[in-house]
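Pasting in a structure now, in structure tokens, and then I'll have a few things to ask.
Complex shown without one protein chain; remaining protein chains in place.
Naming follows writing order (A and B), and every chain is counted from residue 1.
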Amino acid sequence: MAKIKLSEKKIQELKDVCKTFNNDKGELINVLHKAQSLSGYLPAEVQEVIAKELNVSVAHVYGVVTFYSFFTMQPKGIHPVSICLGTACYVRGAEKVLEEFKRQLKIQVGETTPDGKFSLSCLRCVGACGLAPVVMVGEKVFGRVAPDGVADIIAEYNT
Amino acid sequence: MNMVKLIIDGKTAEVPENTTLLKAAKTVGIDIPTLCYFELKDMNIENRPGGCRVCVVEVKGRRNLAPACNTMVAEGMEVYTHNIRVLNARRTVLELILSDHPAECLTCAKSGSCELQSMAQQLGVREIPYQGEQSKYRKDTSPAIIRDVDKCIMCRRCEMMCNDVQTVGALSAVNRGFMAVVAPAFEMNLEKSPCTYCGQCVSVCPTGALTEVDHSRNVINALADPTKTVVVQTAPAVRAALGEEFGLAPGTLVTGKMVAALRRLGFDYVFDTDFAADLTIMEEGTELLDRLTRYLKGDKDVKLPILTSCCPGWVNFFEHNFPEMRDIPSTAKSPQQMFGPIAKEYFGKKLGIDRKNMIVVSIMPCLAKKYECQRDEFKVDGDPDVNYSLSTRELAHLIKASNIDFNSLPADDFDNPLGESTGASVIFGTTGGVIEAACRTAYELYTKKKLEKVDFKELRGLENVRHATIDFDGLPINIGIAHGLGNARKLLEDIRDGKSHFHAIEIMACPGGCIGGGGQPYHHGDSEIIKLRASALYREDAGKPIRKSHENPFIQELYREFLGKPCGELSHHLLHTHYFDKSAGVFVEE
Partner (left out) sequence: MAKQIRIALRNCGVIDPERIEDYIARDGYMALATVLTELTPEAVIEILKKSGLRGRGGGGFPAGLKWEITRKVQADQKYVVCNADEGDPGAFMDRSILEGDPHSVLEAMTINGYCTGASKGLIYIRAEYPLAVERLKTAMAQSREMGLLGENILGTGFNFDIDIRYGAGAFVCGEETALIHSMEGLRGEPTVKPPFPSVEGYLKKPTNVNNVETFANVPVILNKGWEWFASIGTERSKGTKVFALAGKINNVGLVEVPMGTTLREVIFEIGGGIQHGREFKAAQTGGPSGGCLTKKHLDTPIDYDNLIAAGSMMGSGGLIVMDEDDCMVAIAKFYLEFTVEESCGKCSPCRIGNKRLHEILGKITQGNGTMEDIDKLRNLGTVIKDTSLCGLGQSSPNPVLSTLDNFYDEYMEHVKDKKCRSKVCKSLMQYLIIADKCIGCTLCARNCPVNAISGERKQAHFIDQEKCIKCGACMEKCKFNAIIIN
């Protein structure tokens, strides 16, 4: 695992986050949400700081981080692409859309393009089943995506 | 207490309410198989996640099968533990577990003691119909423990021991679903975690997922090397448990046979760690009296309580978790590490053997001792004071592999001078024993009077945290005792918060003390075995002609000839140590 060094400022930020939750270990998941929104992901260093502040073992924090699919230890791309693989999207061809993204971005699910621009992940239903199949890029939702529409979506962000 | 009547396999059972079906069934002679369930009765240790689902039974009126370990009895319940539905489910569940378990029984360190293996035997599994992907993880070897978690069945016993009992927090369940496994943070090596190597995870693992690092091959090689003088020392708790590996009843003392076996294995000198335990009492007892006297005189620099330091798991624990308090424990080395320099610097020199040509082997009930003897501060120019530490289990294997019929061996005596010991030293192997031994000596040194009643029964027992006040001829000495690191943590937090009123505290990392150590024969959750081992040690103590460490004639000779006086200059150099701050994280340093 490549080490990264957290800046003093970052460490202080993390400590402040923990403090807003009274350093209560019961708030671990809320703390992790906040911490992930600060850096986009949860590297080991961040987990270690949180463990110390909440007075739990690092193994415990890691056990929680790896349990929930929302938390990631990999930095995401600038434009994280998520394909909904919920049932409604599946029966309307989401898998083919996913294949097309993989092919065009030349990455697998969970990976980030070498230029750091795009990362690819799967979602379980965003509750927009009426628009199936659904693709999200960052916060933006694309509905009724067909495989031949994938190139346009990528182009929109590839400038 | 309200009693509840229920029917199990047609038999009527009457048990107190809040009894599990598992225990209720036992009262009518029905033994429901379990895998993840684990209990050490009277020691507050229980693992009941209800995860393996091997113990499922049918409860009339219930839609699905019920886990017997986690289902409470109810009035009029009708339970079936071996009808066709239950048998098929139990077998299928076991076949599933086996389908994700490497079939390496022939070479597995746990073979013969493996609970999964015996269950497959018990249920008569002859093939595994559900073949498929098996989970693969990186193998991890630390100085004491090997993690081969391909063999993990997610029983969570180790996690429970590491977190709930020991409060070490080195292990946690990680990942989810098929990839879920118990591992240190970031699935790094145990060596980079706050693991204390207490080995309690190993002692409860039902499979070969957690085992000790085996050093017996190194020992065999040393024994075969004609240029080496190989010296062995055996810890007190070993003699009370080794017999179990040869089918003898738990609590059988096999001191003489063990000595005979070691001699047959080819050790040049068979010595006793008990001798070093007597030495520890001289050093630690003197240190205690010194601190106590200065404290009573009002010396503000003196810190009390003094904490014992014989247990390497415990030392690792406070170095990781309470580094700011590392000036409180006694600086005396553990008996294993006192023995090393005495063997190499005193005994070896007496015989004219260079320390590089002497190999010191220890037989220990402990896995942390494997790490302890590798610590840099216990080496001279890279040569360790103690070269190899074998567990009780490894010794048993070594004896079996050397064609020795252990049970027919005649009793033999330890060699001198480092084989002579007192009753005080032999009880080092059980919780409360070290402090009792210390009291016997400290009392006489402090009061200058003869101690008539050497048995301090008030210091014995298995309660998690015990305390007693010993009368030092008008001076009340408050003693605290904890076994299990979670209990130790409580006492330490009290000290940190200024709430402790103890003068001296004994701590042993393992439940029951060394008799329940991570290197002992597997007890499989039977706490009676641990109790029987304790009473064996007290029996050995009672039968010894000398029962106070300072009366050991060879200890007296050692001070006369070599060391001078306890806590003197040479003692400080050879028999005392210092501790380190290991609290820093792996990634973030502050």
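Here is the rule we go by: a residue touches a chain if its C-beta (ideal position, glycine included) is under 8 Å from a C-beta of that chain, and two chains touch if they have at least 3 such contacts.
As the structure is a prediction and not an experimental result, all values here were calculated from the model.
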From the list B:52, B:253, B:361 or B:529, which touches the chain that is not on show? B:52
Quickly run down the residues of chain A that touch the omitted chain. 24-30, 32-33, 54, 56, 63-64, 67-71, 84-92, 123-130, 132
Go through chain B and note every residue touching the omitted chain. 49-54, 56, 64-65, 67, 70-72, 85, 88-89, 92-93, 96-97, 99-100, 129-130, 132-133, 153-154, 173, 175-180
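Here is the rule we use: only the chains that are shown with their structure count from here on.
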Indicate the whole-number Å distance between the mean C-alpha point of chain A and the mean C-alpha point of chain B. 44
Give the list of chain A residues in touch with chain B in this complex. 1, 3, 6, 11, 44-45, 47-49, 51-52, 56-63, 66-67, 69
Of all residues in chain B, which touch chain A in the complex? 163, 168-176, 183-186, 188, 193-194, 585-588, 590
